[in-house]
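Accompanying notes for the structure given below.
In this view, the complex is presented without one of its protein chains, the others remaining in place.
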Amino acid sequence: MSSHDSHDTHKAHGHDQQNHGPHHVTSSATFLKILIVLLILTAITVITSRFDFGSANLLIAMLIAAVKATLVISIFMHLRWDTPINKIAFLCSFLFLSLLFLFTLADQATRSMDGANERTRAPVDKEWQHPSTLEKPQ
Amino acid sequence: MSHDHGIVVPAPGAGFLPHTVAHHFDSPTQEFQSAKLGFWLFLATEILLFGGLFAAYFFFHQVYPETFRLGGQQLSWKLGALNTTVLLISSWTMAMGVRSAQTSQKRKLLIYCGLTLLGAAIFMVVKIIEYKAKFDHGFLPVFGGTDYDQATHQLSWFKDYHNVMVGVQNPSLFFSIYFTMTAIHGVHVLVGAGLIIWIMVGAAKGRFHANYFLPVDLVGLYWHLVDLIWIFLFPLLYLVP
Partner (left out) sequence: MTTNAPAMGVATGSHDTVKKNYLEISKGFWSWAGTLDHKRIGIMYLIGVSLALLAGGVFAMLVRLHLWKSTGVLFDNATYNQIFTLHGVFMVFIFIIPAIPGSLGNMVLPLMLGAKDVALPRLNLLSFYLWLSGTCLALYAIVAGGFDTGWTFYAPYSIYTNQAVVSVGLGIFLLGFSSIFTGLNFIVTTHKLRAPGLTWFRMPLFVWAIYATAILQVLATPVLGITVLLVAFERLYHIGIFDPRLGGDPVLFEHFFWFYSHPAVYIMVLPAFGIISDLISVHSRKPLFGYKLIAFSSIAIAMISFLVWGHHMFTSGQSSYAMFAFSFLTFFVGIPTAIKEFSWVATVWKGSIALNSPMLYTLSFLIIFAIGGLTGVILGALNVDIHLHDTYFVVAHFHYVMMGSIALAFFAGVHHWWPKMFGVMYSEFYAKIACALIFVGFNATFIPQFIMGSRGMPRRYATYVPEFEGFHQASTIGALVIGTGVALMVGNLVLSIFTGKKAMQNEWGGVTLEWLSPTPPPLENFYEQPIVTTEVYDYTTLDLRTTQTPCS
């Protein structure tokens, strides 16, 4: 089915695409700038963790991590310049992951509100104890 | 079925090899984009695979915040930060490596891949040092024995020799999550290192150049994913909020 003349046209076409088509070559300067920003953000993560913002600490840490992740994904992984379908394919995973987080954590957070946890929790005959509180064998 | 009528992508010059497009593709672009989409989808599955672990982390962080705070303090944030820096830099060298392949710079490609590999090695060595320290504190499963005693409800692996995790509920859980997450991540680092070696072998032969750099691109994406996951692991485990 693939006759030889059709190959020649494909070859010329494909060549053209390879040279100025979908492949984005990022400049070294951009990569270096992104690396420096990433390292600075890592330092900021460490510094903010030294202060106590209460429950906001988790949020701040995750926001900074999200910014770093965005930089890695869009620049280092070239997703910014990639095709729409590749963007959808990858970013979908975060969407569906958020569903797993949402329902699982919402269940945990609301369990004690209705007493369901106490009502239905399987009885544990003996709770876990720290090793130091037990007499050592021998 | 390698057919003799596959389309050939020529080498850009001396020292490089041409690439033959698989028989069922009509053009090199089609081949490139198919592999690329397939690989992005594979990376999506990796995100969801790790996602389960992150969900477990957030779940138990919600239940036992004190355990996680105290547990996080037992880890060395300095070593964690060092590893974060190493991995970020290796991510940069990998990006530069892909760039070198795109611009047909064989020597640079080999150097950047070598540097990335060095980053992977440093990361793993630091990891081993960390694991060793946890083992000495009596926190490490596997080597410390993995039995569970029905009578005393004791885990043989969780010893806590220095009694630092006293006064919190179920401290073994934090270390379980720490080891599970970092071990699975570590396996990915090792796989990534193997793939980079494979790329270096091909690069030395001149297989990758401006007209064909698909495998370098894909391995690069994989390595960035390893970095990506660590970006979240570092603050969650070492700087527990």
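Letters are used for the chains, namely A and B, taken in the order the chains are written, and counting of residues starts over at 1 for each.
As a working rule, a residue touches a chain if its C-beta (ideal position, glycine included) is under 8 Å from a C-beta of that chain, and two chains touch if they have at least 3 such contacts.
None of these values were measured; they are calculated from a predicted model.
> Specify the residue from the set B:Gly51, B:Gly220 or B:Pro241 that touches the hidden chain.
B:Gly51
> In the whole complex, what residues of chain A lie against the chain that is missing from view?
Touch with the absent chain occurs at residues 1-2, 85, 89, 92-93, 96, 99-100, 103-104, 106-111, 113-114, 116-117, 119-122, 124, 126, 128.
> Which residue numbers on chain B touch the omitted chain?
Touching the chain left out of view, chain B contributes residues 1, 22-24, 26, 30, 33-35, 37-38, 41-42, 44-53, 55-56, 59-60, 63-64, 141-142, 146-148, 153, 155, 157, 169-170, 172-173, 176-177, 179-180, 184.
The working rule: only the chains that are shown with their structure count from here on.
> Roughly how many whole angstrom separate the Cα centroids of chain A and chain B?
Computed from C-alpha means, the inter-chain centre distance equals 13 Å.
> Taking the complex as given, what residues does chain B use to touch chain A?
5, 7-9, 21, 23, 26-29, 32-33, 36-37, 40-41, 43-45, 47-48, 51-52, 54-55, 58-59, 61-63, 77, 81, 84-85, 88-89, 91-92, 94-96, 99, 102-103, 152-154, 158-160, 163, 165-166, 169-172, 210-212, 220-221, 224, 227-228, 231-232, 234-236, 239, 241
> Where on chain A does chain B make contact in their complex?
Answer in residue numbers: 2, 4, 7, 10-11, 13-15, 17-19, 21-23, 25-26, 28, 31-32, 34-35, 38-39, 42, 45-46, 49, 57-58, 60-62, 64-65, 68-69, 72-73, 75-77, 82-83, 85-86, 89-90, 92-94, 96-97, 100-101, 104-105, 108-109, 126-132, 134.
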